[in-house]
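Excluded from the complex is one protein chain; the other protein chains are retained at their positions.
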Amino acid sequence: MSSEIGKILKINIFGESHGKAIGVVINGLPAGETIDEDELHRFMARRAGGKTFSTPRKEEDKPVFLSGVLNGKTTGAPLCAIIENKNFRPGDYKEFSATPRPSHADYPAFVKYNGFNDQSGGGHFSGRLTAPLCIAGGICMQILERRGIKIGAHISVLANVGDADIDPCNPDQTMLDAVKAKAFPVIDDMAGEEMQKKILDAMSNNDSVGGTVECVVTGIKAGIGAPMFGSVESRLSAAIFGIGAVRGIDFGAGFTAAYMKGSEHNDPYYIDNGEIKTRTNYHGGVIGGITSGMPIIFQTAFKPTPSIGIEQDTVDMINKTDAKITIGGRHDPCIVPRAVPCVEAATAVTLLDILLENDGLEK
Amino acid sequence: MSSEIGKILKINIFGESHGKAIGVVINGLPAGETIDEDELHRFMARRAGGKTFSTPRKEEDKPVFLSGVLNGKTTGAPLCAIIENKNFRPGDYKEFSATPRPSHADYPAFVKYNGFNDQSGGGHFSGRLTAPLCIAGGICMQILERRGIKIGAHISVLANVGDADIDPCNPDQTMLDAVKAKAFPVIDDMAGEEMQKKILDAMSNNDSVGGTVECVVTGIKAGIGAPMFGSVESRLSAAIFGIGAVRGIDFGAGFTAAYMKGSEHNDPYYIDNGEIKTRTNYHGGVIGGITSGMPIIFQTAFKPTPSIGIEQDTVDMINKTDAKITIGGRHDPCIVPRAVPCVEAATAVTLLDILLENDGLEK
Amino acid sequence: MSSEIGKILKINIFGESHGKAIGVVINGLPAGETIDEDELHRFMARRAGGKTFSTPRKEEDKPVFLSGVLNGKTTGAPLCAIIENKNFRPGDYKEFSATPRPSHADYPAFVKYNGFNDQSGGGHFSGRLTAPLCIAGGICMQILERRGIKIGAHISVLANVGDADIDPCNPDQTMLDAVKAKAFPVIDDMAGEEMQKKILDAMSNNDSVGGTVECVVTGIKAGIGAPMFGSVESRLSAAIFGIGAVRGIDFGAGFTAAYMKGSEHNDPYYIDNGEIKTRTNYHGGVIGGITSGMPIIFQTAFKPTPSIGIEQDTVDMINKTDAKITIGGRHDPCIVPRAVPCVEAATAVTLLDILLENDGLEK
Partner (left out) sequence: MSSEIGKILKINIFGESHGKAIGVVINGLPAGETIDEDELHRFMARRAGGKTFSTPRKEEDKPVFLSGVLNGKTTGAPLCAIIENKNFRPGDYKEFSATPRPSHADYPAFVKYNGFNDQSGGGHFSGRLTAPLCIAGGICMQILERRGIKIGAHISVLANVGDADIDPCNPDQTMLDAVKAKAFPVIDDMAGEEMQKKILDAMSNNDSVGGTVECVVTGIKAGIGAPMFGSVESRLSAAIFGIGAVRGIDFGAGFTAAYMKGSEHNDPYYIDNGEIKTRTNYHGGVIGGITSGMPIIFQTAFKPTPSIGIEQDTVDMINKTDAKITIGGRHDPCIVPRAVPCVEAATAVTLLDILLENDGLEK
């Protein structure tokens, strides 16, 4: 239906780009979990704008907790956190725009909501709505990390520049932690430099670029998930496609698997210090919808930012005539760097939910 | 949680490969909808085995309706349809296997269910469980077709052979209908021949191959879906990943979008005979989670069948020792042809559910 | 929506009174749980007809397991059990009845399903559909009993005859076990005799009588449930109202609480052998939606069977004219005795679901 996901741990995201506030309600958090607010701010900062390549809008994005937290710990009651919008236009009557921006939600939203949706800044479809997702995800990541589960993502491809590879069987967690501290979230900083050049190029042409984000989860034990529609892939993909610009997701070898032989793609088991592991990890940590104990690895494709400074063909939705549109202002020529923590957030929320449903959390 | 999906239209799939029966309960079907059983059998036959390249097990797969149908029309009550298993082993005590087949669900399932799961033939993880999905999907397709919504899929890539392209803005429905009548579901029969050679090659080497399936939906009006986690992509991907061997899904330009510029990927609007359309369809019919009125197009990646005749490394799950496994019997060297109607089925079930949730169905 | 309930443990009931079969799919059962079929048959027999006062239709009601059970133990996969209808009319075209029986679902169902619903024997609205509920409930009761949780119900009032009282703080489990073995489920057999006279009286007058069922749950620890809409009362009432003839439910002092003072109704705490208990149990084991550790006690009101042999006023639904109806055949003049195990079943299914959601089950 809506901006809601989860089963035992449920998140509900609300807000519109230029409304009074955006926020999230999280239901089902275990009680007594510490929320490290500094850590959460650092996580939120990775998503926030204000960096070189991002939209210049200053968003401090510090969540205010309305409920569910007492003395720095979850109370078990629904947690609500909001971010007040600095550029809220009280009583403002935004002039209605009849010309939808290509590849933005403007036109589908106009039809769905009969024109009553808040158009300003994309309304509820704004990329800004990933901030409450990151509040929820940041909190869940802290809970997971205390149980030894780590989630780390990086830009794997931007434009046509690739980052360094991660060992899918034994990913270097130190490396992924280092990425989190970087201004540009890649493993190989040389590749990062090149990617940033691509972004600058696009920006100087009033254009934009896309990319892919790779996400790695370690520390998840085997046997978590469910067959068929309750699969880890079903649940993760439903969450990940909740991030606006995502166009695809694949697990392990993913689309490459389609080109492999069974003898290549099958991951042989072996015993490693008494533990069952696979020698390769083309399955990406999930088989039959259930975790194998190997790292979960998936790729997410992001489209180039649809807001570009070049004049584009569009229509007048009311009068049903052809029209032109030039989107003014400065735009984020590439959302992929900011999408990295969003992917981590969607992953954290989903995995904590699945864990709570399966065996409950270790105390 | 489980083998269940949907919100207004819910399907529940049950059964184990060698159990007494497999089946599906469908809740929320509108009353008074005709079920054309011949049409349904033809649809089921596309999934069933027995063809040249498929596993030789004779499955007639004719659904028996236990409830919800009267005089060929839905009653509005929950519909249950089952397929009795011909090779049910009553009272049989299948010998427990401690050596999981690589890239099968054997090991994760063993851990999740503490060894109590039915192992025979993969149990609830068997590809056979896509038959009840096809019962549900076949019924939903009939309901959708009566409202002018058509769903058609084909093998887009098998091994490394590609099928002919479909015009994403104006897909040829006659062509896709023709695919449904073919023994090998491709548009370009020459490509189909080559694909079948790849399958024969794999088979003769006791190996297997994977591929991708492209699915196209026409006739869906604009404005259907929801933002964020209620997106059409979230819902479709959750359903599609319910099909066992799926490793990835992408919409429209999909992973290719990551390599495109905004100026290339954005789909300009124009007026075509009074209707709002886009000149290109890189968005794949969905923007911001909501339909644009353009055809919905997505690709699904299938891994090569994990059952291969070559000896493989595995482990003894109980004794935690290394072991070898050679999977006996004949195996389906490529499930992609049979996966084509499964993708259509998952799509039909999901779209009917979304439509019922949005505005209800046109009567 | 429908004939489905639960969150972690979900049951889906399907079937129509004179259809091919009725049944239930249970999702989310823990794997490895023993199903004692004899015990289950005894439980089912308590619901089944054939006794003196019940409808003479012979229903053997032995569930056939289609999936989810192997060697007498749950596999963890969805469990489907069906009961084949002995009086299935294959290919039968039941004559459509335009005159709804008063206080039966005939008229509302006709409107909802546009006349496409299966009318025969009440279709999906038949009391017969409580049989699959009892399959699910009987299985769940076995699982709960192994964890020391006991559910027992009895007829508390029939017509205007009351059964003996149960000590709400310390209910006598032996007494409730004894009730389960009785042909007429009351504690006080003298009261039972009188109740049966009331039923015979009603029967001889072609009339029917109603009553109330009291249900007691012991062995549930404190701290299970949730605030507001996730309350134990919300969940239990939603399940109990799924039984056709239920018209009311109240917990602990229930409607009587409305007439009490706070000083009377409040249950003082005390320490009993190191455990926290209340001296009275007007709260019925649940405060603020969460269990207190005291027995859960609630009353359920059942209306008199609407099928009576007396001529009644009705209408012709099609022609919108007044009409008369006399319901032929023999009818169950009181469904309350058969409702007792149904209340237990709905309770078992709900409590197991809540327990699985809260902390998981003790192994």
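By letter and in written order, the chains are A, B and C; residue numbering begins at 1 in each of them.
By our rule, contacts are C-beta pairs under 8 Å (C-beta built on N, C-alpha and C of every residue); 3 or more make two chains touch, one makes a residue touch a chain.
All values reported here derive from a predicted model rather than from experimental measurement.
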**OP:** Please pick, from C:4, C:61 or C:344, the residue that touches the omitted chain in the full complex.
**Re:** C:4
Subject >> Identified contact with the non-displayed chain, of A:117, A:231, A:256 or A:278 >> reply: A:117
**OP:** Using the definition of touch stated at the top, determine which of C:32, C:219 or C:248 touches the missing chain.
**Re:** C:248
Subject >> Residue among A:13, A:131, A:199 or A:249 touching the omitted chain >> reply: A:13
Original post:
If the missing chain were put back, which residues of subunit A would it touch?
Top reply: 1-4, 8, 10, 12-16, 19-23, 25, 27-28, 31-32, 64-68, 70-71, 73-80, 82, 93-94, 112-118, 123-124
Original post:
Residues on subunit C that touch the omitted chain in the whole complex?
Top reply: 1-5, 7, 13, 100, 102-105, 107-112, 124-125, 129, 157, 159-160, 202, 205, 207-212, 221-231, 233-235, 237-239, 241-242, 244, 246-255, 257-271, 274-276, 278-279, 282-284, 286-293, 299, 301-308, 310, 312-315, 317, 320-322, 357-358
Original post:
In terms of residues, what is the contact footprint of the unshown chain on subunit B?
Top reply: 7-8, 77, 227, 357, 359-360
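We take it that only the chains that are shown with their structure count from here on.
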**OP:** For the Cα fit of subunit B against subunit C, please give the angle of the superposing rotation, nearest 5 degrees.
**Re:** 180
Subject >> Length of the line joining the C-alpha centres of subunit A and subunit B, rounded to whole Å >> reply: 26
Subject >> Separation of subunit B from subunit C, taking each centre as the mean of its C-alpha atoms, in whole Å >> reply: 38
Subject >> Centroid distance [mean C-alpha coordinates] between subunit C and subunit A, Å >> reply: 45
**OP:** Mark out which residues of subunit A touch at least two other chains, giving numbers and ranges.
**Re:** 7, 227, 357
